[in-house]
Each structure stands twice: as C-alpha cells, then as structure tokens.
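Heads up, one of the protein chains got dropped from this complex, but the rest are sitting where they should.
And then subunit A:
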C-alpha cells in the first residue's frame, strides 16, 4: 500500500512539478485526499461494528430460546460457556443445540396431543356424544414436562378403565333386558332402541353415556315390574284354572295345552326364563281359557241346580208335599243369568231346602204310609159299594170267583177303616202339635180330608139307616097286605133299585167329556150318586180328570186312567153315544165337542162321498180297488178316524177383505192311499226305508 500510495504521490508531485502548481493548491489537494481516506475508513469501521452487534443478538436469541425450550421440557438448562471464543464460534456451537431442543420439543408435543386426543374422545363418549368430529386440541406449550405427560397418561388410563366398566355394565344391562324381553315376548331391539339407537347390535359403537345407562336401567326396572305384574296375573289365572280343572275333572289332554301356564304357579320371579312364557298372547290365551272354564262352570252349576230342583220336586212329590212356589221361582235359571243371585248361593239354598224337605219327608213317612193304607182301603170300599150294587154279582161269569174273593177281602178292610182313621188322626194330631203346622197332603190339610170323609160316611150311614127303616116299613106294610090278601110281593122290585143305571163293566164307569152332561143328569137322578161322591176326599188333587162324574169332575180322578186315556176315551165316547142313541158330529169351524144330531144323514153323505172318492182314485191314481166303498169307509172309521172329526157342511161366513178358510165339506182325491197296510212318508219311500222295512218284514 505504502508503495502504491507513495508512488502515486511521487507521480502526483511529478505532474504538479511539470504543471507548476502552486504549493498552496498542492496542500489543499493533499488535505482533501487525506479527508477522503479518513471517511472511507470510518465507514468500514461502522459496518463492522454493526455486524458484530447483530451476531451478538442472534447468539443471545438462540440462548434464550434454548433456555425456554428446556424450561418447557422441564430439563435443566444447559450452561453454555460464553467465553469459549469468538462470537461466530459461539453461534456455531449454540445452533445445533437449539435444533436438537426444537426436535425434542416437537416430539413431546405430538405425544401430548396424542394422549389428549384420546382423553378427549373417551370423555366425550362418556359424556354421551358420539360425534367423531373432534375439536382441535391445543397443547399447552409452556408445560411439556414428562411429569405433565405422565399425569395425562394416568388420567387417560383412568378414563379407559371407566369406559371399560361402563361397557361391561352396559352389556350386563343389555343381557338382562334381553332376557326380560324374551320372557315377556317383546321386541328387544325396539325396546333398547328407544333408549339409544346405537344399542342395537348392528351398531359398532354403543353409547355408554350415563344417560343411556340410566335409561336402560329404568327400562329394565319397568320391564321387571311388567314381568312381576304379568306373573302375578298369570299365576292368578293359573290358580283359578287349576281350581276349575279339579272342580270339573277336565281331561288331561285339555289341561296339557296350558301346562306352561300352570307351571308358573310355584315359580319365583327369577325362575321364569323361558322365552315367551309371559307374553301377552299367553296371558290372553289363559284368560280366554279361564273365561271359557268359568262359563262352563256356570253352565254346569246350572245343570246341577236343575238336577237338584228335580230332586227337590221329586221328594216333594213322593211325600205329597207342595213345593214352595216362591223358592222355585227364585231358583229359576233366569235369575242366575241375570246375576241377581249367585249360583253357588242358590246351590247352597237348594241343598238346604232339599235337606229340610228330606227331613220333613222322613218325619211324614209314617203318616204317609198310614194315609196310603187308608186311601187303598177307601178305594176298596168304593169298589165294594159298586160291586154290592151289581145285581149280577153272583152270576157265575168269568172271574166271578176272583171278584168274590176280592169282595171278601175288601169287607175285612172296610171294617178296619174307622180304626185306621182314628190312629191316623191321633198320629196327625201328634205330628201337628209337635211341628205346630198343619199336615198338608198335596197342599190340602189331611185332617180336613179325613173329617170330610168321616162326615160323608156318616151321611151315608144315615141314609142307609133311613133306607133300612123304609124297608122295614115296607116289610110291615107287606106283612099287613099279606095278612089281608095272603100274598107277598118280591122285595127286589123296590123303586130305589130300578132307577139306578146299569153299570156294566169297568170301562163304562169312566165317561169322556162328551158324555158328561148326560151322565151327570143320570147320576143326579139316582140316590146312588152319593157313593160316587164319596171318592172325592180321597182322590182329589190328582191331575187327570178323565174320570168323570158331577161338578167335581176336575178334581176327581182316575189315576189309573193316565196311561190309557186316549183309548179309553174313545171307547167310552162310543158307549156314550150308543147310550144316548144319537151320534155327535162336529160342525166345521165349530168346536170339536159340539154335537150334531143327524147321524143317518151323515152316513148317507159319507157313502155318497166314498163313491166319488172311489171314482177319483181309480181315475186319477192307480189304487188297489179291493175294498168296496162302504167297507172302506167303515174300515177307515174303525182304524183311523176319531168320531170327533167328522166333517159337515159349514154355514157361510160373512164376506170380508180376507178370504175365510175353506171349511166346507168337499169330495177329495187323496194322493196317498190310506188302504195300504203300513203307511210311509214320502221321505221314507225316497230313502228306501220303506222297501228295506218291508223286506225285513218278509224275512221275519
């Protein structure tokens, strides 16, 4: 430099010398030169100064950062030897350190965020929100120490544990709910979905929030309640069912259907695990069955009631007691059905009544036996009286010896009657005293019956006495006459006897309604009608009134007549018409019993009609025309015809808007042949029944 500057100066001096510059100018020039040089120096120094300061700053910054990071990481700050060298050396040593630290910090940060993320997600789940969109987690950079990290990790562990617990709890609850739903026959999925939709099996992540668990447990408790209720209901049903079964001896096959129901009777709540064992269907089924059984029971009870009633009535009938009408009315089925009286109450009532009646019947037994004997005796007495009046009784006809024997026995029996009546009366009085009630025989006081009987007997005796006296008188008269004329009229021609109607056989003793008036008149004309009256007290209250005499006809009876009423009625009817000598014919549309007198006219008309009928039959239908018209008529009359239905011309009815029934007598052409031996209905012919029968008849 020196050289270059000095050479330059020398060159300048030479130039100046040559130019001849003044010294003064030379000085100024040199000064300027020196000044410029100084400025250049100064600038360089400033620049250097500035860069040094910058460098220092950088180092200081790096150091500060380093300290910060290590503080955040919780490391002990690394001491850096400041006096180790120049600034640049210093910077070179510090920068790698800083880089290291930064890397370390970033690593730590990522660890933190990881843990925090997990914590966050778990706590979110626990809180009940399952959204996966996470809020960006900010890590606090000021504290990234290991200790903090450990804290967070333990927190995470805790949370995880809690989550596991929750899940276990949830699964447990779900199991319980599932079991309950199964038992109750409910839809498990819909039930749990009502708590939280994620609980369904298809969902990966199940909600485990406290709310869910709470909801689930309430549902479970609800289900448990339902189960308990249903169980009790079912047990009740089963109990009644079993009761009804045993009550009605229901067959085992029928019971088997409801085995599952009855099995629940003894089961505790937790023992009922079978699917659908408490479903609504089963309960409904059981309910229906119980209803059915109960209905059956009531119907059976009704039956029993009816039977009991029959028993009651029979006992009453057997011991000639009148069933209390009130009680019978009360015991009607209608009152049971209307629910006015409970069936079991009725049954008890009936039982009580039956036992009462039985007791009474027992107490009456002795008396009733006596009454029976008495009645039999009375009947015999009647018969005897009738028999005694028969003039022909000693004729040696068929069975006369039997009659004689019977009469003999009857006389003995009749002699016993007063004694019987006395003992009966005393027994009766004792009975009535004991019980303080009147002894009723079929609703009539027996005492009054006996009294009536004795009264009648007394009257009869009186009459007999009078007759006897009369006879005696006659005898005397006769004796006187004999004394006068020397002849004695036969006593058998006494007027009293000749008036009596001939009572030929047993059949003519009974008269049908048709001959009633006539017979009554006859009866009244004879003194012997008394003897018929006598029967009244004995046989009153019997239901049938076929046997007939005077005004008391309805009451007087023929017990014996009940069985063959129809036949006898006809025969007696015939005998009556014969007796009176006029046929009784019905006018059409007039009561059947009303009589018409013209029998001859009727006969003629019948014959004519039959001729027409015969014509019609041979013309329209192929009939075996074997019988003559008259014969046919009579055979029809004998076999089929009731005398009452003989038709006859009708009086014209007044014209009205509606036409009157056709009741006029017209010839007809029957489409069925009455002359066949066995009649068959159209249906029998069609079914081939008729053919089969005739064949079998032929076989026989």
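In the analysis below, contacts are C-beta pairs under 8 Å (C-beta built on N, C-alpha and C of every residue); 3 or more make two chains touch, one makes a residue touch a chain; residues count from 1.
Following the convention adopted for this analysis, contacts and distances are computed from a predicted model.
Note on the omitted subunit: UniProt lists it as "Mitotic checkpoint protein BUB3.1-like isoform X1", one of the names in "Serine/threonine-protein phosphatase 2A 55 kDa regulatory subunit B", "Mitotic checkpoint protein BUB3.1-like isoform X1", "signal peptidase I" or "50S ribosomal protein L13, chloroplastic". Among A:35, A:89, A:476 or A:681, only A:681 touches the chain that is left out of the view. For the chain missing from the display, the contacting residue among A:299, A:344, A:426 or A:481 is A:299, taking the whole complex into account. Contact with the chain not shown here comes from a single listed residue; of A:251, A:399 or A:419, that residue is A:251. Only one residue in the set A:64, A:127 or A:310 touches the chain that does not appear here, and it is A:310.
Although one chain is not drawn, its touching partners on subunit A can still be listed: residues 251, 296, 299, 303, 306, 310, 513, 516, 545, 554, 563, 565-566, 588-594, 612, 616, 620, 636, 640-642, 644-645, 647, 653-654, 656-664, 666-672, 674, 679-687, 689.
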